[in-house]
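Structure first, then comments.
Note that this complex is displayed minus one protein chain, with the remaining chains in position.
We call the chains A, B and C, going by the order they appear; numbering starts again at 1 in every chain.
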Amino acid sequence: MTVKVAVAGATGYAGGELLRLLLAHPDVEIGALTAASSAGTPLGALQPQLAPLADRVVAETSAETLGGHDVVFLALPHGHSGAIAEQLGPDVLVVDMGADHRLTAAADWQHWYGGDHAGAWPYGLPELPGARDRLRATTRVAVPGCFPTGGSLALAPAVASDLVAPDVTIVSVTGTSGAGKSLKPHLLGAEVMGNVSAYGVAGAHRHTPEFVQNLSAAAGRQVTVSFTPVLAPMPRGILTTASAPLTGDADAVRGVYEAAYADEPFVRVLPEGQWPTTAATVGSNTVQLQVSVDEQAGRLVVVAAIDNLTKGTAGGAVQSMNIALGLDETTGLPTTGVAP
Amino acid sequence: MTVKVAVAGATGYAGGELLRLLLAHPDVEIGALTAASSAGTPLGALQPQLAPLADRVVAETSAETLGGHDVVFLALPHGHSGAIAEQLGPDVLVVDMGADHRLTAAADWQHWYGGDHAGAWPYGLPELPGARDRLRATTRVAVPGCFPTGGSLALAPAVASDLVAPDVTIVSVTGTSGAGKSLKPHLLGAEVMGNVSAYGVAGAHRHTPEFVQNLSAAAGRQVTVSFTPVLAPMPRGILTTASAPLTGDADAVRGVYEAAYADEPFVRVLPEGQWPTTAATVGSNTVQLQVSVDEQAGRLVVVAAIDNLTKGTAGGAVQSMNIALGLDETTGLPTTGVAP
Amino acid sequence: MTVKVAVAGATGYAGGELLRLLLAHPDVEIGALTAASSAGTPLGALQPQLAPLADRVVAETSAETLGGHDVVFLALPHGHSGAIAEQLGPDVLVVDMGADHRLTAAADWQHWYGGDHAGAWPYGLPELPGARDRLRATTRVAVPGCFPTGGSLALAPAVASDLVAPDVTIVSVTGTSGAGKSLKPHLLGAEVMGNVSAYGVAGAHRHTPEFVQNLSAAAGRQVTVSFTPVLAPMPRGILTTASAPLTGDADAVRGVYEAAYADEPFVRVLPEGQWPTTAATVGSNTVQLQVSVDEQAGRLVVVAAIDNLTKGTAGGAVQSMNIALGLDETTGLPTTGVAP
Partner (left out) sequence: MTVKVAVAGATGYAGGELLRLLLAHPDVEIGALTAASSAGTPLGALQPQLAPLADRVVAETSAETLGGHDVVFLALPHGHSGAIAEQLGPDVLVVDMGADHRLTAAADWQHWYGGDHAGAWPYGLPELPGARDRLRATTRVAVPGCFPTGGSLALAPAVASDLVAPDVTIVSVTGTSGAGKSLKPHLLGAEVMGNVSAYGVAGAHRHTPEFVQNLSAAAGRQVTVSFTPVLAPMPRGILTTASAPLTGDADAVRGVYEAAYADEPFVRVLPEGQWPTTAATVGSNTVQLQVSVDEQAGRLVVVAAIDNLTKGTAGGAVQSMNIALGLDETTGLPTTGVAP
């Protein structure tokens, strides 16, 4: 089986990583590559790492250029996916790597993003309870935000099993590709190298409601989330440290996590004493997890590492595509990182 | 007034930063420079950035080589300061940049470091309540750990004024110089670049009891601390994100912090909306702070940036020396960072 | 066809990258993984990025552990490959990633490395004139040094066609993984980040005779090489800038390079105006090249980018293995980079 795939937003970081994965996917034929301002440029000038696609010319993003494909990935600024998806018809698998269809509550959307809510689509984090089933045979997928990918998997088993109180603290340290290619002064190399800073502090980051949604669903009750993202001088990777007051049995913790992820091909609970590093996940669809109990502070502490562009965006998108198309979920997805 | 100063551990990162500051200090004459294995080497081969001291030959660390100075800084592995200090006599100002005399409780020392407790000395973080007075005219100073420097100042005003519950979560992202020049595989450049990782997780880091000691003293009651250090790919700097359940008036928060640090020359509460960056503090003795309330999560969130080698070690040491000698506290201490 | 492969030196950077490639190679079964001091350790503790091999235990490097495989890769310190190869028998394909069998002249070996010369093996840089033929059906391969890989390909077409005088200047900027995992102070993260330095300057680097050998062979006359390696703050990658006095026709330059590499699957002469970046080659077996003439200075200037661990070591090794085994040369070798 070969599916023909189009990528809208092929010139950004998410689009580039997606194409790297699709080039290695045995069941995919890469069709239209589209973008906004750089339409007409050979892809090689914008994504020089994608040597096999260097001579492909970028087309304009439109229903016309994206039409006629089996699968369309949308890596667009928020607010643009709904209209395009409608024009593509219900039979095309549309995988939205943007934010438009992640939040289930219209009020949340309006509060955090503004404008009309485009509605929620099946959520592309198959490792969350129930999520995989909703992805099977769907033709619409909402890929999670990069922070909620690692952070939700870090805490879901604990809140689902009442190991902790529903009041969690998450600090996620991210590489700068998470901000995309937007030309902002604080993203210049001279600014980010040798520098660590926090942003979107105190509940101001738009991924906060997504955390609340995921963890509350897993817990079966409302979970309070204090989320702080931190920018670190590296291109890729997110290291999440998450903690919550321990209410269950400390001795049960490891078993709960190992059981939760025993059958997951992309989540690895590390052996005791080994801690996740983002480098080990670079270019890989793997989540590395470690869990521990701080007895003095009475808290469960979980650390999770992912590549924000792979498992955190493009890899999660391909994994969801595989499920939706009925392919083996792991097809074309690397589980080895490029390190050092 | 000119004081003659010796530095034990002159070849390490803390010693090098100390010498950089002392070279610019108008009241200091730099005397003996000592070390362990590299005695006999010209300093220029080991600290090439200290051009004015390039031809000075490193001596062996001993009571003899350190004797005959007005001030002796000790940047030694833990467990070595007490014996040397005794041999130097009570009139010499001994500033210990190691851990030996930070903890007041012998039981804490034994639990975290092992061996006999050398006793506590006045704590070199003058911005903590009462600390400055204890540093005046002392001849013994215990310089704080790098993490407790920024983290304690981030939370002390809040716990001291009952703005928050005594149950705090601290995640500190540090550059790799904090680990010193020890040759460990995980500190190699190829390992740390492009990589973020946590270590000493879940209460395992030795700075944890120092946090508890500082914050409990400030609060006047026992404070529980969940501390997680994170290693980031930069040479210098610590960004601390600290939070705790808000119990006081959200509107009072900014005023409490501004009042606490209004007269402090080295602590700067940033204007609202501006967040600390470690780059802005590189080579400077300044702490940059910002404070905010996450209403949804009901938490106070504080972010603090320091240079771990300057305010976090050598700058704090010089500041304490200035106080102990009766000099202007700010003498020789930069408040401008080297950025970008 | 499936070949069983052993890797000696599986815990180093070259060994790790090799295993990453072998895991994706359809014709390879990974057998023994060996090392020196870390024998007995699960590979996951040392190469956490190789998730599929995490539970494999490292064996001691010996003829016994390496025996019984079709192919043995040796990533050992120099001086160790010859003896082991002898014990493995003439039918086993031995691919030496070390220096032992690169130099053809015994005098060169003795001058640069000392000790007895183990003899030269077919040189694993198939893109050099004649090299590919010598690799076919050989059972011994000497993988080139990382610097000579990019630098030789940058200049071989020019010296072979008399475009330039046989007097070349090469400056190669490398990431720090090229130095391996050896614990040396100048390789610590705090030393290399924010820092660029030269080493092995003025003909002192051991890759110099390899450059001379490759370029003299290509030119058919003795070529003089001034080589300077420079260490830059990144884990991977080598950017080579090479130049020589132009003696041929400036207008012919591009044609000569395009013709030289027209059929090479792993060498890409970029479109005019686009310059190589190391990031575009990370994790890829590709060489990116650009060539230009400085009319004022009368020099040909070539810039080449590679990943030192992939095309510069492990990828070149797999490529040579493919040729020696009669497989398609490109099997299992990525041509897309992991960027950003």
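A few points about this structure:
Going forward, a residue touches a chain if its C-beta (ideal position, glycine included) is under 8 Å from a C-beta of that chain, and two chains touch if they have at least 3 such contacts.
Being a predicted model, the structure only gives us computed values, none of them experimental.
Screening C:Q47, C:T208 or C:N285 against the full complex identifies C:T208 as the residue touching the chain left out. Residue C:D294 is the one among C:E64, C:D116, C:D294 or C:D328 that touches the chain missing from this view.
Contact with the chain not shown here comes from a single listed residue; of C:A51, C:L76, C:M97 or C:A190, that residue is C:A190. Of the candidate positions B:H101, B:R132, B:R268 or B:R299, contact with the unshown chain belongs to B:R268.
Contact with the undisplayed chain is limited, among C:T11, C:Q213 or C:T278, to C:T278.
For subunit C, the residues touching the absent chain in the complete assembly are 167, 169, 171, 173, 175, 190-191, 193-199, 201-203, 208, 224-226, 228, 230, 232-237, 239, 241, 243, 275-279, 282, 290, 292-299, 301, 303, 305, 339-340. In the full complex, the hidden chain is touched by subunit A at residues 13, 175-177, 179, 181, 183-185, 187-194, 233-236. Within subunit B, the residues in touch with the undisplayed chain are 13, 16, 20, 23-24, 42, 44-45, 47-52, 54, 177, 193-194, 235-236, 268, 270-271, 274, 277, 279-284, 286, 288, 334-340.
In the analysis below, only the chains that are shown with their structure count from here on.
Chain centre most remote from that of subunit B: C (centre = mean of CA atoms). The leading chain pair by number of C-beta pairs in contact is A-B.
Computed from the mean C-alpha positions, the centre of subunit A lies at a distance of 37 Å from the centre of subunit B. The multi-chain contact residues of subunit A, meaning those touching 2 or more other chains, are 193-194, 235-236, 277, 279, 282, 339-340.
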